[in-house]
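All protein chains of the complex are present and in place, except for one that has been dropped.
And now, chain A:
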Amino acid sequence: MSLLLQSLVLGVLLGGLYALLAAGLTLYFGVMRVVMIAHSAFLILAAYLAWFFTRTTGLDPMISLLLTVPLFFGIGVVMQRLLISRLRPATLTMMSVLLTFSIALTIEGLLGFAFTGTQRRIRLPYGGANFEILGANVAVVKLIAFLLAAVSLGALFLLLKKTQFGQALRATIQHPEAARLVGINTDRVAGYGFGLGLATAAIGGTALALDSTIYPSLHWHWIGPLMAIIVVGGLGSIPGAAIAAMVLGLGQSLLQIPLGTTWAQTFFYIALFATLMLRPQGFFGGRLAQRF
């Protein structure tokens, strides 16, 4: 019973982190129909920057967010304006896979060049700290990562719902032509939307680095599960991605009890195939898909 409870609590914490990691990925697709294979590579880049920041300054890795969030936002805007916007609309989605695949390889190569392929891990004073909740043992770093994800997704929700930029972004997602005709500069909004997606990668990567060993090719391990989450959630739907992340995170955590870590990972792919066969628009697509 305590093992089940432990898995449930870990599943919720893991699901929250997955939700943050997948939020940007679904945002790119929602705004521009771009499949951003390099999203997980940017996550790992942010993780490396957090590790490097802590190793160099001795400060907490979360302080690195003050640098990496604006940096990634800027990279996202530039990437969209200089690269993505040059792709022909008719083949945008397909070509974006190739383009961002090459960006992922470039980031992996640069990380290997700069930091070698050696595995790295941030050493935190509270890295081994645990506490007990309802009989389940929870690592402090996992809770911090979860809280970081919850705060970031809450901020993203408020930004999209309550600000004029958020309304413009949602309008651009729902009907780009009509958005242009009410005076929205949809190219600029798309650039900022892409930047916003990459800014979530900065936060997600830092949260990931708190509790993970990192190496340059780690992004290949992540892109599959993250893609599965946004397909199950309904491409373009941030709430859908959050719900799917929670469901799949919990499922993975619970399946680790009977199947072990490696086989539990297949849950993502089974969910992906089942979604594509039964409900290709995603389980939380349709009405939810364009709401944010």
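Methods note: contacts are C-beta pairs under 8 Å (C-beta built on N, C-alpha and C of every residue); 3 or more make two chains touch, one makes a residue touch a chain; residues count from 1.
As a working rule, contacts and distances are computed from a predicted model.
Trainee: Which one, "Multicomponent K+:H+ antiporter subunit D", "Nitrous oxide reductase", "Carbon-monoxide dehydrogenase small subunit" or "ABC transporter ATP-binding protein", is the UniProt name for the chain you do not see?
Mentor: Missing chain, UniProt protein name: "ABC transporter ATP-binding protein".
Trainee: Taking the full complex into account, find the residue in A:Arg86, A:Arg123 or A:His175 that is in contact with the omitted chain.
Mentor: In the complete complex, the chain left out is touched by residue A:His175.
Trainee: Specify the residue from the set A:Thr56, A:Thr118, A:Gln164 or A:Thr261 that touches the hidden chain.
Mentor: A:Gln164
Trainee: Just the residue numbers, please: which parts of chain A touch the chain that's not shown?
Mentor: 164, 167-168, 170-171, 174-175, 177-185, 287, 289-291
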